[in-house]
Every structure is written in structure tokens, then in C-alpha cells.
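Heads up, the thing below is written out as C-alpha cells.
Apart from one protein chain that is not included, each protein chain of the complex appears where it belongs.
A and B are the chain letters, set down in written order, and residue numbers restart from 1 in every chain.
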Amino acid sequence: MAINRRQFLIGAGGLAAAATTMGLGACAPGAPSGSQGGGEQGGATTLALAWWGNPTRNKNTEAEIQAFQQANPNITLAGQPGDFASYWDKLATQTAGGQAPDIIQMDMAYISEYGNRGALLDLEKNGADTSKFIEGTVESGKINGQLVGVNAGINSAVIVANPKIFEKAKMDVPDDKTWTWDQLSEVAAEVASKAGVPFGVVYLFGGDPMFGAYLRQNGKELFTEKDVGFEPADAQAWFDLMMKFQKAGGIGTPQQISEEGSPGGGKPIDQSAIVLGKAALQYQNSNQLEALNAASGESLKLLRAPSLAGKATERKAWYKASMLWSASAKTENPEAAVAWINWFANTKEAVDIDKAERGIPPNAELEEYIRPKLSPAQQEVAKFIADIKPELANTPIAPPPGGGKLAEIMFRYETEVLFGRATTAEAAEKFVGEVKSNLTV
Amino acid sequence: MSAISELSTVHRVKAKTPEEKRLRAKEAARDNTAGYLFLLPWLIGLVLIVAGPLIASLYLSFTNYNLLQAPQWIGLENYARMLDDPRLLQSLKVTFIYVIVGVPLQLIVALAIAMLLNEGMKGLAFYRSVFYLPSMLGASVAIVLIWRQMFESDGLVNQVLRLFGIPATTSWIADPKYALWTIVLLHIWTFGSPMVIFLAGLRQIPGMYYEAASVDGASHWAQFRKITLPLLSPIIFFNLVLQIINAFQAFTQAFVISNGTGGPADSTLFYTLYLYERGFGQFQMGYAAAMAWLLVVIIAAFTAINFFFSKYWVFYGD
Partner (left out) sequence: MTDVQTTLTEEPTLTGPAPQEAIHHRPTWADRTRSVLKHILLIVASLVMIYPLLWMLASSLRPTELIFRTPGLWVNDLYVQNYTEGWYALSYPFGQYIINSFIVVVGAIAGNLFACTLAAYAFARLKFRLRGLWFSIMLLTIMLPFHVVIVPQYIIFNQLGFVNTFVPLILPKFLATDAFFVFLMVQFIRGIPRELDEAARIDGCGHWKIFSRVMLPLMGPAIATTAIFTFIWTWSDFFSPLIYLTEPYAYTVPVALKSFLSATEGSNWGPMFAMSVVTLIPLFLVFLFGQRFLVRGIATTGGK
């Protein structure tokens, strides 16, 4: 009796496992989806819409959903808000289960993971309209020539300055159109010692955009389509530059640097050094200015990244997508998903609600339309984005699959170097090796 | 695992007469049926919910599975890759230190406090609740923020040290030499769960034993050794086994304190943290599954050793 039961149990366990395994296969692109949330009933469609954000963005997005539904009465959107860190765990699990949301707010670090594996819809083919987009803002969403993400807001890597700290040091905020990396090092060291703050500049070396800028000025890139775009020697030069900054006294002690962490992998933005008055300069994305101002109670200034040549026009700047809109390749109603993306990108109703919360609108007409309605900080960002147009070079491609962790790996090896546990040469060698070995192309 | 099956076998008084033997046999059959009936919900759960994912994860460990496309069979490749993965080695080192130092210390603190709080005194309920509080907050944002702040260069810990004339400026949380120890300390500090289990166990010890021992003039220490320890041993054993299992899988606190990076410089890269990074961060769920099964082997070995030695010191009422 027990044996029969056992056989039954083992058999049933095997069945459950088989069902699971079949489920794993079912998520392969092109496989028919099960009971997807977006079922069509009598012409009316319900689509799931996932995004990450804080309560401000959540309120905005809910209002946008309302407005969109009014304009498109036969489409219902079911919102799935989340926070950035856990958003990706959830999305990966849902996608693996064949239940990805129809419309997905996407990030540059993940777009090729999903896009390269056939999980995202080709938007161009399904009628996405980016005809009014400012030059250089569409490319970020292209993977293997397919448009799988539509830029939802323009961003740029900047250095934010706290004028009060410069005042305290009796110094002028430096001229960002002519400064070089070496001058930045001098300024940082001087302002830190004169104003008595731990950091002249913080986050400069921990994030990949600044490394990317440095590489581009040296004729390299972070990534090529299928590989790492730089050599260990380039990484070593970057690490050496960091040590030069550190010895000059511009970026704090190793412990202080490690305590701040890297941008994104460190403290929340409202506890960052510049907010707490501990830093004169800080690397950030331009669309974070408003949050930084609110948290610090100051009005911070946006500065360009430095250049090798001392000429801003040669600094090889680019427009970054702060985030993108993608759609699941398995959505049952591609037209409806693209309808939302087009509505968000190209209508005044959308931009009236969103303003520049997700970044400066990439649609040139809407950018012009909305600029006077923006908050002072957002206006400053919009002006900055417009001002740097002559300094733009090509738009860098999204990191290939497995490349999204570059910044994290880089900061780890930088920490090794700072604490004297590795030379810059050793660290550079290992850093490049690890990034390469993570790529799955 | 045979040690476990042997140990969980109930030792019965041997039957003597044929009559008794017959009764025993009947009883055994009845026990067998009843056993499976009582076990039924668990068995259903095993088949419906637990076994499938368990077997699936074993299968996935032999595949290349990026979550977005169907898994591809690659045989032992994941396991082979694990052999020369320096970060895997680092994560094992971090986890072993944490288990070997953190678990015993936490259990000793939990037992000591539980015994202190087992006595009748004023404000007992309050003290118990307060001592459980950190565990209740668990890895909530507040705990993690405050923990980071406490161990920063200008944090509370250094301020207290300075009060005693020690010029401390080290950032304990940011230096790769010390960061792991702050998490070990956090682990010890959240001793609430084993404490509560110890408390419950202490309540099960009949008071009469202590009374008799007191009358005989036994000291507190003798009472602890001769009564408390042996009678509490099943519970101590439980806490030891489970805390080791849990500590090997330690994730949340390390995750939130290092923002998921295991930093600074991988000094707090716990095994499951690395596993998670591989699985969800780098979309290498096949590799993560292989890592998971290596961990299962390690934990199972520890558990088997625990069960093996338990017969020398764990005393059961049955």
C-alpha cells in the first residue's frame, strides 16, 4: 500500500516537475501565451502597464492612464507600479512565466537583455511614431536594428555644483565649457580643503557615464555591439586618474568614498553627499536636479562633464534615455500597446501631466510647448539639454546582454585599488576580463 | 541522510510474549495508516507545490537558462564553471565566517537572555517584547539605515568610543576589513527568534525538577547543567540546525545593507546574494540553480553532522 502510494507520489511529483519545465519552455518567444491579462472581449482590451517610480510619478502615471483611457475608450490599462530595485525581479519572473506586462517601462541597463532575447515588441513595425523626435534620441531604443524602446525622456550625465560650498571656499563655480579633467581635479581638491568638506567631487569615478565620456574622448566606447569597447590600458588610465584625484585630495579618503558608494549602488539620492552639504560637486543625471534641490533646499547648478581638450564642443556628449517605453513581444494587442506609447510620446495631454518628470520630452514640438510650464529646476534642465546640442556626438549603443553590471564591477575594482588591495594595472586587467566574461552574445 | 532516518525512529520497549507481539503488529499497521493520514496535507503540498520547483531547479542547473528563452541543456558545464569562479570562492568564505561565528554567538546570547527573562519579575512582558523588537523590524528600511549610520565614520559607535577617549574615525561599514563584522553583529543583535523559541522550551520544563533540586541543595549552575540543558536539548538542537540552515542562506540584511552589491569590494558577498545576482541580475538562472544545489549539499552535510552528533547530547522525552 505504501509502495503504491509512493509510486503515485513520485509519479505526481514528476508530473508537476514536467509541467513546470514545460512552463519554462512556454516563455520562448512566439509560443502561445496562456491566460494573458490582455484578453480581448467585444472590442474592449485590458492591458497591463508596469512602471517604477516614487509617489509623484505614480500619481502622474495614474492620471495619464485616466486621460489615455478617455481618449481611447476601448482600451483599459491596469497599472502595476513598483520600485526600481524589485521591479526587475518581478519583471524577470513574470516574463519567465509568460505573463509579462503588455507595456513595460524600460531602462537602458536592461533593454538589450530583453530586446536581444525576443521578449520585446518591434515598435516601429507596429506603428510607433518617433518622427518628431529630436535627433539622437531614438537610437537608444534600437537593438539589432529593431526599435524595442521609445525614449520617454532625455537625460544627460552632468556634474552638479553647490554654489554655497564654493562661496564658503571663496571660489567661483568653475567654467564648465573649458575645464579639463586635470582642472577638475585641482578645483575639487581646492574647494574641499578651503570649504572644509570631505568631498570636492563625489561619484565621479563610480558611475559608467563619466567613464563612458572619458573613453569617448579617447576614441573608445564602453561597448561595441557584441563586445567591450575598451582595453585594459584604458581602464588603467581611468583608475590612475582616480588615484591622482584621490592623492590631490579632491575625492575624499578611501573609506569616505566607499561609504558614499557608487551612484545607484550607494546612498539614496536624498542622502547623497551634495544634499547633506558634504560635497561641492557630484556626478548625477540631469533629470535628478529637481529631487536634489528639494532634498538639499539649495538651488544647485548643472555643469558639463570635463573634456580632455578643454573644449566642451569636443567632449563627445550624448543624449541619454532616462527611461524608455517597451511592449511585450507576447502582448495580444500590439496596436493598443503602441497606442499608449504614441500617446505618451506625442500628445500635449500626456506632457501636460508628466511635464519633465521622466526627463525632457524627446518630441521637439512638445519640448518647446511644455518648457514654459515647467518648474524652475526643470526649466534649467531643459535649457541645459538644449544648450549642449552642439557638443553631441553619436549616441552610444545599449550595453549588450550581460553588460548591464559594468558600473558595479568597475566600482568594486576601484574599491580594491583605493584600499591598496590591487594595483591599477591588476584591477584594470581583471575588470575588463570580468565584464567580458559576463557578456552573453 | 540514513543517520536521520535512524535517529527519528522511535525506540520502543521490546515485545516479549507472542500476544504482545501480535498486538504490536496490529498497532504498527494502525500507526502506518494514521501516519500517512496525519501527513496528508504535507504530502499534497510536497507534490503540488514543492516537488515541482525542486526538481525543476535541479534540471535547470544542467541548462543554460536566461529566464527569457527556453532552457538549453549543457550538461555539467555550470558545475565546471563554478570550479574557477573566484567570486564564488569569496562568497563561500564570507558565508562560512558568518555561519561559524554568527550562529553560536547569537544562540548563546539568545539562551542567556531567555533564561534571564524566564524568571518572574516586574515588566517581564515589556522586556521580552523590547528584546524581540529588532527581530520584528527585521531588515526593514529603518533598521538598515540606522545600522549604516551607526557604523559610519561619524556614527554612534565612534561617538561612544570617543567618549571613552578612543579617537575612532574608522568607517566600519565602508572598510572591506570590517564590513562583514557589522553584519555578523547585526545578526547577533536580532536574536529575538531563537530567544522566543528558547523561552517556549523553558516553559515546557516542569518546575518540579527545580524544586526537587533546590531541596537537595543544588546550585544554580548545577541546576542549569543537570536539568535545563538536557531538557532543553531538543530545542537547542532545533535552533542550532535551523539557524545554521538560515545563516547559510542569509540574504536580506546583506542585500539591503550593501544595496545588493555585496560591497565594499565583495567583503559582504554572501552566497545567496551572489546566487541572486547571477540569477536575476545577470540572467544566468541555470548557473544560479547549480549554485543552489551546491549550497544544498553543503547545508545537508552540516545538518547530517548535526544529527549524527545529536545522539550524544540531545535528550528526548520519548
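What we mean here is this: a residue touches a chain if its C-beta (ideal position, glycine included) is under 8 Å from a C-beta of that chain, and two chains touch if they have at least 3 such contacts.
Keep in mind that this is a model prediction, so the values were computed, not measured.
Peer 1: Check the options B:111, B:197 or B:257 and report the residue that touches the missing chain.
Peer 2: Only one listed residue reaches the unshown chain, and that is B:197.
Peer 1: Just one of B:102, B:176, B:264 or B:279 touches the chain that is missing; which is it?
Peer 2: Of these options, the touching residue for the absent chain is B:279.
Peer 1: Which of A:47, A:96 or A:324 touches the chain that is not shown?
Peer 2: A:96
Peer 1: Pick out the residues on subunit B that sit against the missing chain.
Peer 2: Missing-chain contacts on subunit B: residues 1-2, 4-6, 8-10, 28, 30-36, 38-46, 48-50, 52-54, 56-57, 60, 67, 116, 118-138, 140-143, 146-147, 189, 193, 196-197, 199-201, 203-204, 206-212, 214, 226-227, 230-231, 234-235, 237-238, 241-242, 245, 249, 251, 272, 275-276, 279-280, 285, 288-289, 292-293, 295-296, 299-300, 303, 315-318.
Peer 1: Since one chain has been left out of the picture, which residues of subunit A touch it in the full complex?
Peer 2: Output for subunit A: 2, 6, 16, 19-20, 23-24, 26, 34-35, 37, 48, 52-58, 62, 78-86, 89-90, 92-94, 96-99, 101, 264, 268-271, 275-276, 285, 288, 290-292, 294-297.
Here, only the chains that are shown with their structure count from here on.
Peer 1: Indicate the whole-number Å distance between the mean C-alpha point of subunit A and the mean C-alpha point of subunit B.
Peer 2: 37
Peer 1: Taking the touch rule as given, give the residues of subunit B at its contact with subunit A in the complex, in rising order.
Peer 2: Subunit B residues touching subunit A: 32, 36, 43, 46-48, 51-56, 59-60, 65-71, 152-153, 170-171, 173-176, 259-261, 263-266, 277, 280-285.
Peer 1: Taking the complex as given, what residues does subunit A use to touch subunit B?
Peer 2: Subunit A residues touching subunit B: 2, 5, 9, 12-14, 16-17, 19-21, 24-25, 27-29, 85, 88-89, 92-93, 95-96, 113-114, 117-119, 255-256, 258-259, 261, 265-266, 401-402, 404-405, 408, 411-412, 415-416, 419, 421, 438, 440.
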